[in-house]
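Got a structure for you, written out below as structure tokens; questions coming shortly.
Here the complex is missing one protein chain, while the rest keep their positions.
To keep things simple, chains are lettered A and B as they appear, and every chain counts its residues starting from 1.
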Amino acid sequence: MSPSVATAPAADALPQLVADRIPLLLVPALALAALPLMSSLSTWVTLTVAGLAMGMIIFIIASGLTLVFGLMDVLNFGHGVFIALGAYLAVSVLGAMSGWTGSEHLALNLLAVLPAMLVAMAVAGGVGFAFERVIIRPVYGQHLKQIMITMGGMIVGEELIKVIWGPQTIPLPLPAAFRGSLLLGDAAVEKYRLIAVVIGLAVFAAMFWVLSRTKVGLLIRAGVQDREMVESLGYRIRKLFVGVFVAGSALAGLGGVMWGLYQQNVTPQMGAQVNVLIFIVIIIGGLGSVGGCFIGALLVGLLANYTGFLAPKVALFSNILLMVLILLWRPQGIFPVAKR
Amino acid sequence: MSSPLLRLEGVHTHIGAYHILHGVDLEVGQGEFTVLLGRNGAGKTTTLRTIMGLWTAAPGRVWFGGVDIATRSTPEIARRGIAYVPENMGIFSDLTVRENMLVAARSARRAEGMDATRLEWIFGLFPAIRKFWQHPAGLLSGGQKQMLAVARAIIEPRKLLLVDEPSKGLAPAIIQNMIAAFRELKQTDTTVLLVEQNFNFARQLGDKVAVMDDGRIVHSGTMAELVDDEGLQQKLLGLSLAAHQ
Partner (left out) sequence: MLSRIFSGDLPRSRMLALVLIAIVGALALAPFVFPGAKALNVAAKICVFIVLVASFDLLLGYTGIVSFAHTMFFGIGAYGVAIALTRLAPSWAAIAAGVAGALALSFGLSLLIGLFSLRVKAIFYAMITLAVASAFQTFASQLSEITGGEDGLSFRVPEVLSHGFVLGGHSILGVPVDGKLISYYLLFALAVALFLLMLRIVNSPFGRVLQAIRENDFRAEALGYRTVVYRTFSNVLSAGFATLAGALLALWLRYNGPDTSLSFEIMIDILLMVVIGGMGTMYGAVIGATLFIVAQNYLQDLMKLASDAALGIPLLSSLLHPDRWLLWLGILFILSVYRFPAGIVGRLRTRSKSHSAAQ
């Protein structure tokens, strides 16, 4: 962006089109590379769907975090609280509707799960609003304090969850119609994973639409690159930021519901555990980049499932290995966000 | 006589531990094109950023249209009718040229909502903007980015334009295009405060001129006066226009 290098010969010279397409190939490349290592095609299909499902849930959780960082340079170490909160709310809501979740009818199951998701999103969003006010606002621009304060928020949040729901692990069974598998050819694919992929794609599509087709979305993307310029154009970036923070918290709540159903149980520590995973994902993707976050999440999900099958011991470190490899290739992540 | 559109009174600006502006007094009258000259580090950019509220004047007053905006927030200052083209141009490189323009057009919610007549006028000033309308702005050349930055500032009528070194690093042909565009802008009675180091560029546009050194205004007057007085140029800018031509 340095103007000193600007020495174009004429005002209407055609700019060179160097779009960065390599990262888009990473996900299919990984999937194809795993294919010859599998014992059968059906195993591969099963694992790939599982990996995509896991990746989609991680993406839903991590997307808000990366935007919050991009927009205001705020990294929320307390993001995990919203995940756990969402999952616990699902326990309460689904527990109250056990009549419907136990039914074999898909429609009744959905009628129970949808409110659970909506409640989780609403409450997580509301708590996010308060969290931004009380915890984050006083320490804008002070990284050290930010890390510590948000970590403190995480501790307190986790303890409050224990106060409300108790410290023990609580089972979160899938609604009856979500259980079991479908057969795709020879491959058995768990129904819930397909549902997770569909919801994940829907969230991604909605986010893509907002960010590329609405003015608010454009302002968010512009703000990620150059906060000062957006303010100089007359927009209050703080308002934008609060909106993104609340939306990100709500999405973490939604992701928490899905993660809880994926694991089929919830623990107060789940937020901290998932936190590590999503940090890796947003580092891989490039801090502030939603597209990078999406690719990073899918890579993490796929790799975890492939290695889990091929070499379970390696699987525990696959994330770290992936992160190191990506950072050696691109030290700022897959899609470095152009900042001044 | 009515009061000037913009008036700085004893503006001091501190950046961290550094004291950059030491009491700047400056007036920009309605419809005037004022050029702020001075060597590197004299405080020109800081002056623009202070007007814009990106740094805070302390102490000091910044009167704009009769209101002291020294302590107002940047978005509010912008909404009072000041447009800013920063030195680094502030282009959103991930966004297309069209999206950059849309973001700058505060009243438009969608691309179709931008004032079509005004847009045509801008396309006339800078044909490259039309040509690369759908391209990511990050792919533009430096000169094209500068044009986009100016185009963004004028997509809607503003009372005052702050422009920081639009000629920096540009090829001569593009500088000519830029001068032509600013001349056309002058016809529309827009008030401009422009920071420059390139005196040749400045003298073709300025009605008034102010020279800064060491965080103060050391000279202000009309451009014609400065152009005619080589001795003054030598003294203020260390250059002779004759030698440069």
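Convention: contacts are C-beta pairs under 8 Å (C-beta built on N, C-alpha and C of every residue); 3 or more make two chains touch, one makes a residue touch a chain.
These figures come from a predicted structure and were not determined experimentally.
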(request) For the chain that is not shown, enumerate the shown chains it touches in the whole assembly. (result) A
(request) Check each of A:P23, A:G153 or A:G234 against the chain that is not shown and name the one that touches it. (result) A:G153
(request) Among A:V276, A:A311 or A:L325, choose the residue that contacts the chain missing from this document, as touch is defined above. (result) A:V276
(request) Could you list which residues of chain A touch the chain missing from the display? (result) 69, 73, 75, 77, 135, 138-139, 143-149, 151-153, 155-156, 159-160, 162-163, 167, 272, 275-276, 279-280, 283, 287, 313, 316-317, 319-320, 323, 327, 331
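Note that in this section only the chains that are shown with their structure count from here on.
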(request) Calculate how many whole Å lie between the centre of chain A and the centre of chain B, each centre taken as the average of the chain's C-alpha atoms. (result) 42
(request) Please give the residue numbers of chain B that touch chain A in the complex, ascending. (result) 52, 54, 73-75, 78-79, 84, 86-95, 99-100, 102-104, 106, 108-110, 126-128, 131-132, 135, 138-147, 152, 168-171, 173-174, 177
(request) Show which residues of chain A lie in contact with chain B when the two form their complex. (result) 1-13, 15-18, 215, 218-219, 221-222, 224-226, 228-237, 338, 340
